[in-house]
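Remarks on the structure that follows.
Removed: one protein chain of the complex. Kept in place: all other protein chains.
All chains are identified by letter, namely A, B and C, in their written order; residue positions are counted from 1 within each chain.
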Amino acid sequence: MTSAAAAVLVRYQQPLETRSYPVPESVGPGEALVRVEMAGICGTDVHLWLGQLNIPIPVIMGHETVGRIEQLGGGLERDWRGAPLATGDRITWASSIVCGECFYCRVKRQPTRCLSRKAYGISYCADEPPHLRGGYAERILLRGGTAVFRLPETLATEAVLGAGCALTTALHGLEHAPVALNDLVVIQGAGPVGLAALALARQAGALRTIVIGGPPHRLELARAFGAHAVISIEDAPDPLERRKLVLEQTGSFGADVVIECAGHPSAVPEGLELCRDGGRYLVLGQYANAGEVPLNPHVITRKQLQVAGSWGFEPRHVDQALRLLDGSQWKDRFASQITHRFPLDRANEALEHVHRWRGGKTVIVP
Amino acid sequence: MTSAAAAVLVRYQQPLETRSYPVPESVGPGEALVRVEMAGICGTDVHLWLGQLNIPIPVIMGHETVGRIEQLGGGLERDWRGAPLATGDRITWASSIVCGECFYCRVKRQPTRCLSRKAYGISYCADEPPHLRGGYAERILLRGGTAVFRLPETLATEAVLGAGCALTTALHGLEHAPVALNDLVVIQGAGPVGLAALALARQAGALRTIVIGGPPHRLELARAFGAHAVISIEDAPDPLERRKLVLEQTGSFGADVVIECAGHPSAVPEGLELCRDGGRYLVLGQYANAGEVPLNPHVITRKQLQVAGSWGFEPRHVDQALRLLDGSQWKDRFASQITHRFPLDRANEALEHVHRWRGGKTVIVP
Amino acid sequence: MTSAAAAVLVRYQQPLETRSYPVPESVGPGEALVRVEMAGICGTDVHLWLGQLNIPIPVIMGHETVGRIEQLGGGLERDWRGAPLATGDRITWASSIVCGECFYCRVKRQPTRCLSRKAYGISYCADEPPHLRGGYAERILLRGGTAVFRLPETLATEAVLGAGCALTTALHGLEHAPVALNDLVVIQGAGPVGLAALALARQAGALRTIVIGGPPHRLELARAFGAHAVISIEDAPDPLERRKLVLEQTGSFGADVVIECAGHPSAVPEGLELCRDGGRYLVLGQYANAGEVPLNPHVITRKQLQVAGSWGFEPRHVDQALRLLDGSQWKDRFASQITHRFPLDRANEALEHVHRWRGGKTVIVP
Partner (left out) sequence: MTSAAAAVLVRYQQPLETRSYPVPESVGPGEALVRVEMAGICGTDVHLWLGQLNIPIPVIMGHETVGRIEQLGGGLERDWRGAPLATGDRITWASSIVCGECFYCRVKRQPTRCLSRKAYGISYCADEPPHLRGGYAERILLRGGTAVFRLPETLATEAVLGAGCALTTALHGLEHAPVALNDLVVIQGAGPVGLAALALARQAGALRTIVIGGPPHRLELARAFGAHAVISIEDAPDPLERRKLVLEQTGSFGADVVIECAGHPSAVPEGLELCRDGGRYLVLGQYANAGEVPLNPHVITRKQLQVAGSWGFEPRHVDQALRLLDGSQWKDRFASQITHRFPLDRANEALEHVHRWRGGKTVIVP
């Protein structure tokens, strides 16, 4: 094979184009050429397609990917955990690479805020060699320094992509606003990040979990993931009504931890009011800049809140996510979240599916 | 003596009235009758006078007070720390009493959010016996359960009131957003709380402290309290200009910790931008409900911030404040903050002084 | 009824004597007269009986108790959580009362180290009125200030006593050495505290739990409580052998968290070596003073360990334990731990049962 097809974002809000790029004959030191087995479509991909983030189009999207190694570059003998790597191994990888040397990487140990972080499927222009830097493609070429994880036989590709970057994002987020044993937890949003946060809250021993979101099929998923209660934003469109429902279910004081996975700025002032005094609030869903919202900071003082933000994730969160999936019943729940599969040449339909909030999780099978 | 004079807030925004209340012949179990030696005027008193908080007027204001014991009730033999108490002892006390039994006191250990907390000088109607529940008076009658602290000879009344409730509030606040060794710290606001936060940041080993505020005489005080740099809001009225100045002085990344002691809602979105990524932001100055401000929650996620609120203080913070003052050079600095003294019958002038941001700290000497 | 029978520890290592004490006609303010329904026999009771702790014998033992209210004193209208109390209610209570005023209660917030803490079943001499201060009796008279908890209908007495003070002790302990999501956890000891720690480790999301202990029937219980693996101290009597087994099951590095619930001093140096570098070690089982053990402190430095001790528990841990039991499948597991019941006049057999490590949990049903 000398070329690989890819679905490319060429113009915002226009259909992805199928383009073909040369596959390198040989790979450099530390690199890996990977045949893509399955690529997840993340909600962020819709934001990218809409043009809400500044990226160097044309871009091959796809930052949630599982594939098999076709060629290994010199020196790439072991995965991030130290397991030996060989051609044919099924792998996944952390979507971002950081420099390890800047102020945030070194001095402040905030690697997700690395000053020169780059992510597959987002930060690489497809016009520039080696082109193949996204998951919506037949092949992807991984740079040296990528955190690669060999997948165990016991862990299905569907489980890994059903969890996707939502689970790693939630793992990182909950480090900043931990759920403790017996906590009452409210989750705003029933998308993939909301479900992942729900899974982690349950796993961390939350006594009661309430998911606020929609549409109905997502709330059904939330129940399947173990939510003790759900509140439909369709049935309760008024934030004050939702607050009343949450207070009723939390002994009138609000939740110990509220996790925002909704993405709308208006979720934040609503969510602060769902915390009990002295509670924790995690702003996890505001990855895109969706603008300002009127907020009364007196609430933060008076309710004595701890509010935390969390950005992206590190390779160690991929490690943790894979451990969690492999060692628990959660792998089946996450795998079952995948409801739709499309071939590469129908990538536009796949994207449309996610855009329209249809089904659970949608993937591309090149 | 059978009656005691008091300056009473009878109508919002109207002059305090001097009224006279009966002094009890004998005091009940656990109570203490105290002759007021000096009462501090807190910025909150101005908010109360303006009617910005809901209180049961008429009220004898004054929640920062030092006095001498005239009568001790049965069973009140020791102060909060266990030191013996006697008639004639000079004391101060925590301004609030909590129930110790409610959800916040017991289950969540957030006593400052006690469901039935009451504060001297704020929560007691002067029409109701025993009337004398505020510091702007010749006598105050302390309830059983008040956290009383006997003052050592080495600690002047001026030091205690120069620190006032600002220092205890800042001590509590910094528990929620600690300053660590070598931190770069920005303080928004040069009022008493700002200066107290500055003192604590210095004491906790901050490498560099920058105070943003005004007017000039307050910034002078900030320098005297050890600020490494000050930024005048009069010279730099544009938040973007102030942000530029802070970034220049923090290696372009912003501060490790930013402490809001300004009281204006607009300080909060400004302050979030003064934090480095992964930094801490303390909302300490929004005690009064001053309304909403447009705020972009994406900043909290993207900068991966920790934002904390803190409300009031506990008796243990009074204990800590007195220890800190007594054991350090800070007592002289705080004492020197007192620039104006008024007799009780000129309480209105004293209040006006604080309202107009004149001088350092103003006190009433009944 | 005018008198109540009780099983009394009169002489160490001698049979308990059945004595009779007057039941008060009426109870004082805040007190409660309770008819004992069931009293658990804790391992500590064996230590008391052996004379290993200094107590004011004669003592009515029994600090794990469920009963029904027969009489309520004035002012005792609500339980610790604020629920209304009435005659006939089934309740349990925190075994200790603290002063709330001493250095440890107030200044350092370590109430379990209260300088005048007293525990039912341990600290009260039965010769002194009102005599009835332990659970091995037909009646118990609770002091004002006791943290009483009304039990919901959904929570069987067997579940509460199956968990006993082991669960509250473990809840407090794990605050000092938290188990985080995905942790590898080793528990030394398969007694009630070991099982409770196991339950909490599972509930907190431990990826893998290994229990070291014996005899075989206790290891069976550990499996039933969800241990991923057990190591028998009978099959592997050599600590080096046990270390080898643990390392094999933890990727050769040791556990993230090791929880000592064994009670033998020798468990501590063994356990430190079972931690991975940078791990946490909880010394939870050394409630009794069982003497010194040779220990190399270089291990703590070189392995960069966090070692924590934890003493007793607070009322809020009873609250948490009851919530955890009521809201989960754990209540059935703890209830099933009760394998033997004895009437009050056979209390000596019950104690002997625990002393000989027979069965699961043994209780007295007066």
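Points worth noting:
Please note the rule applied: a contact is a pair of C-beta atoms (placed from the backbone, for glycine too) under 8 Å apart; a residue touches a chain by one contact, two chains touch by 3 or more.
Keep in mind the model is a prediction, meaning the values are calculated, not measured.
Put simply, the hidden chain is in touch with A, B, C once you look at the whole complex. Checked against the full complex, the candidates A:68, A:143, A:243 or A:316 give a single residue touching the omitted chain, namely A:316.
In the complete complex, the hidden chain is touched by one of B:4, B:147 or B:324, namely B:324.
Screening C:3, C:20, C:110 or C:339 for touch with the missing chain picks out C:110.
The missing chain, though absent from the display, is touched by one residue of B:129, B:205, B:291 or B:343; that residue is B:205.
Residues of chain C that touch the chain left out of view are 103-104, 108-110, 112-113, 176, 251, 253, 260, 265, 268, 276-278, 283-311.
Not every partner is drawn; the one left out touches chain B at residues 171, 174, 178, 181-182, 200, 203-205, 207-208, 320, 323-324, 327-328.
On the side of chain A, touch with the chain left out of the figure occurs at residues 80-82, 100-103, 106-107, 109, 315-316, 319.
FYI, only the chains that are shown with their structure count from here on.
Comparing the contact residues of chain A and chain C by number shows a mostly shared set, over half of all numbers used being common to the two copies. The mean-CA centres of chain A and chain C are about 42 angstrom from one another, to the nearest whole unit.
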